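A single protein chain has been omitted from the complex, and every remaining protein chain is retained in its original position.
Then we have chain A:
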Amino acid sequence: MTHELHDITLVVNGRSHPIRVEARRTLADAIREECGLTGTHLGCEHGVCGACTVLLDDQPVRACLMFAVQADGRAIRTVEGLAHGDTLSPLQKAFIEQHALQCGYCTPGFLMLGTAILEQNPDIGDEELIEILSSNLCRCTGYANILRAVRAAAAAMREEGVA
């Protein structure tokens, strides 16, 4: 067995983190342990729950289903990058207003998935939105409030765009 170490740079929310990891280190573990960004949560660690969803070059991915070495130099976005200072993103605000979280464990994953949806297809139809939100598991509030929050954020962003 080889425990060879690799020097890589993870670019998370625009900031470079030069780190040294084994090849078997998952991207999720590296973000949490080496970069110290613990907003990205790990639930199942085998691609089912979606708690570790991050954006890789603006695409939502399961950070537990990638090795950190594969993300060397790529643009990674995590929940820590959503707010600007004390100003929450429209989706974060909508999650609070629509009661789209209770225990909060799944929330970072849903926020990153929802952010990707709002960026790529803000006028998404209900059927497709429900299908995409079923990517991640939430066992507290259920999905109706999360769906409402994504819709509310889309409306708020549209209004902001107009104003």
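Throughout what follows, a contact is a pair of C-beta atoms (placed from the backbone, for glycine too) under 8 Å apart; a residue touches a chain by one contact, two chains touch by 3 or more; residues count from 1.
We take it that contacts and distances are computed from a predicted model.
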{"item": "Among \"Rod shape-determining protein MreD\", \"Anti-sigma regulatory factor\", \"ABC transporter permease\" or \"FAD binding domain-containing protein\", UniProt-listed name of the chain not shown", "value": "\"FAD binding domain-containing protein\""}
{"item": "Residue among A:T40, A:T53, A:Q92 or A:T141 that touches the chain left out of view", "value": "A:T53"}
{"item": "Chain A residues that touch the omitted chain in the full complex", "value": "1-4, 6, 22-26, 29, 45-47, 50, 53, 56, 59-62, 64-67, 69-70, 113, 116, 131-132, 134-136"}
